[in-house]
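Here is the structure we will look at.
Every protein chain of the complex appears in place save one, which is left out.
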């Protein structure tokens, strides 16, 4: 993949931002978390962080948003650091081919979620980190990891969003209780789900998220929080499973490892080159940011950034 | 990704070949195609072709084997050249999460296969190319494409293997008839399946296959049979779906786009750098070459070749 | 269950016929068999045959219609007579919970259909009877059985309907080929499906069908073609599986063992009392005659005929 000058990058992002402002179909804001349902769908922000920590941005790049499932990337990194390959006895590494919140495969596959990025898998990962600790300890560790990666101590959890999510967490609780029935949950369901909804409620701007994503870029200057071998594996999992049953589409159109969140954010990694964060609240049919995906497709084409050639 | 010297490459391949010779668990040779069932599982070959067409090899790199589902990469390239994005009205672009020969999703998803690399999808692709032509015309075009890519006019179809496969093609016929019932097959089933079993019976050595795979490397010197944009998309599909319900595992362990065949071959692409072919007849539980996967994992680690960082 | 006088019965049937003539929503005529698609949905006939062979009728009770899947009751009786309990190694005895032509469970359950009344199961039953014989021998035996049961030698197969069905039999061929792949089809697919489409094309009037159904009534005067123990079992299977994924609804509303056909006919059995045939071409969402079901519900309520109390 080619290097792109900062000037070119700034111009590309400005063009993308302009185009996205004019978009008529902006997707649909997720309605099932009350605190997020009222958010203004007109917002759009994009940031590209380079290995040295400098960033180029456009649009609402300084507006905090709920990272939601993007948090799964950070908890996976922490879990692999803590448990290593033992984690894989509790969660698989294959695309599920089903929606992010599906419970079907838990029944068909003995309570072992397909991968760490579907909800069931992420709950199992959080449960694995929790391991008898208090939720606040785990959430503290998560915030330390993210702040270190981003180089920004202001990143925090929005407790109102967490509370709102907790109140409507029936489906996630069903996933957790089903795993408990199959012996794949070790802590009380309330603790694991309580931790999970708080990790999802971390708030970041695209600027912060892009900088935090540099720990997966594997280039000189990036924070070294996990080993290069593990970076490759996390990127592989993001590529294969990061967009649920829209992962194939994302790989086809964007060609970069990425992880989406229902808050409308996407983190994408350009190995060796850059970390990208984009945010627009409206979602497509697979639950991934509609304009976020389109913006990344434009960016990938304009820069020639793709892992596929 | 780094360049690797030819001398280093030769040594790495020799080491891999040595290690694979000593492997005790070589997987299981596929039993359902009589002509392939009797093959000697002790064989192993590996070849790396560089953009300029030179190749490094080790082991049984000059023994022809049945490429089987690896042929789906070539027919996909031909179909996209012929139909462009219209192809996607007949087949999807998502991992299936199910076995290569599953019929479940055809029923649940109106006869549209998940992707071009599961059997149903590949049959739909072949049907799309057939489009009223005679099977021999389509097979002629396929051979011309492969010979051009490989720079080798000796590549041919093994008619005995095709006949053997035809005689036991019940499951593929079921997939085709089901798609016919849903309006997603346009030619008589016998013609489409007849073409399909012949395309699967193309025989190549790892040397030939590695050279043929260069059309997906996207580097100066490689044969230009499809555009760079399309190369990226085909590589994306290989990464996401090339190993069926073992695609996630392959991405995690090897980190390269690849396509396996039930004959024990795997084609893997190192964008910008090289094309790799490996062959060993014994399969793992997902139907992919067991030693072939292990060899690629060693090679990726030794060379640092991975699209993920 | 109470006896009902012939006079009362005649009046009840006349009332039902009157009510059905006035029905506005008559369901939808099945479109996938061209020869049946053009049939006039305004037709309705009903007949009740008593053990002595006399019958009460109303409406279009002398118009022949295609019995389609009702033929599965007769082939099941023949198969059990021929193979006894060995038949159950090839087909199950449980409701499928899925549509009549579903292929899902074949994949999940090793090619063994759930019961003899879903399409896959009936094809397996026909294949079991075929067992190396010629289709015309099997069809001859089927006609002899039906003619004997009905006491009417005029009953025949409509070859035009059979040919029409053969031409659009893709989905049934898919079921057969899938079973062949799993070792649960013993004859060439073309022979088994050829036999199957012809058995479905038997034509009868409701008068004939009601009389033929008396072999399942188990009362003095009825033709003794199968033993009382087997009668009970066939009736049990009709109750549990005779209306596909609408079997529960039929049991709830009508309360009698019954078997429907996509031609709009239903055969229902009142153990010890009577055999009922009804016909109206329009189908409900589960593929069972809409007015036929309603007529049986009225009849059951008016006569007190129900096996459930």
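Order of writing sets the chain letters: A, B and C. Residues in each chain are counted from 1.
Keep in mind that, in the parts below, a contact is a pair of C-beta atoms (placed from the backbone, for glycine too) under 8 Å apart; a residue touches a chain by one contact, two chains touch by 3 or more.
As the structure is a prediction and not an experimental result, all values here were calculated from the model.
K.L.:
Could you tell me which shown chains are touched by the chain that is not displayed?
P.N.:
Displayed chains contacted by the hidden chain, ordered by label: A, C.
K.L.:
Touch as defined at the start, partner being the missing chain; which of A:8, A:52, A:153 or A:177 qualifies?
P.N.:
The one listed residue touching the chain not shown is A:177.
K.L.:
Of the listed residues C:251, C:277 or C:295, which contacts the missing chain in the full complex?
P.N.:
Spelled out, the listed residue whose C-beta touches the missing chain is C:251.
K.L.:
Write down which of C:19, C:133, C:147 or C:232 is the residue touching the left-out chain.
P.N.:
The missing chain is touched by C:232.
K.L.:
Which chain A residues would touch the chain omitted from the figure, given the whole complex?
P.N.:
102-104, 106-108, 170-171, 173-175, 177-178, 180-181, 189
K.L.:
On chain C, what residues meet the omitted chain?
P.N.:
Touch set of chain C with respect to the missing chain: 92-98, 105, 114-115, 216-218, 228, 231-233, 235-237, 239-241, 245-249, 251-252, 255, 257, 269, 271-272, 306-309.
Rule of thumb we're sticking to: only the chains that are shown with their structure count from here on.
K.L.:
Could you draw the chains as nodes, link the ones that touch, and say if you get a line, ring, star, complete or other?
P.N.:
line
K.L.:
Based on mean C-alpha positions, which chain is nearest the centroid of every protein C-alpha shown?
P.N.:
B
K.L.:
Do the two copies chain A and chain B share over half of their interface residue numbers, or under half; same or different?
P.N.:
On the two sides of the chain B and chain A interface, the residue numbers are mostly the same, over half being shared.
K.L.:
With chain centres defined as C-alpha means, what is the inter-centre distance between chain A and chain C in Å?
P.N.:
55
K.L.:
Find the geometric centre of each of chain A and chain B from their Cα atoms only, then give the gap between the two centres in Å, rounded to an integer.
P.N.:
Between these chains, centre-to-centre, one finds 32 Å.
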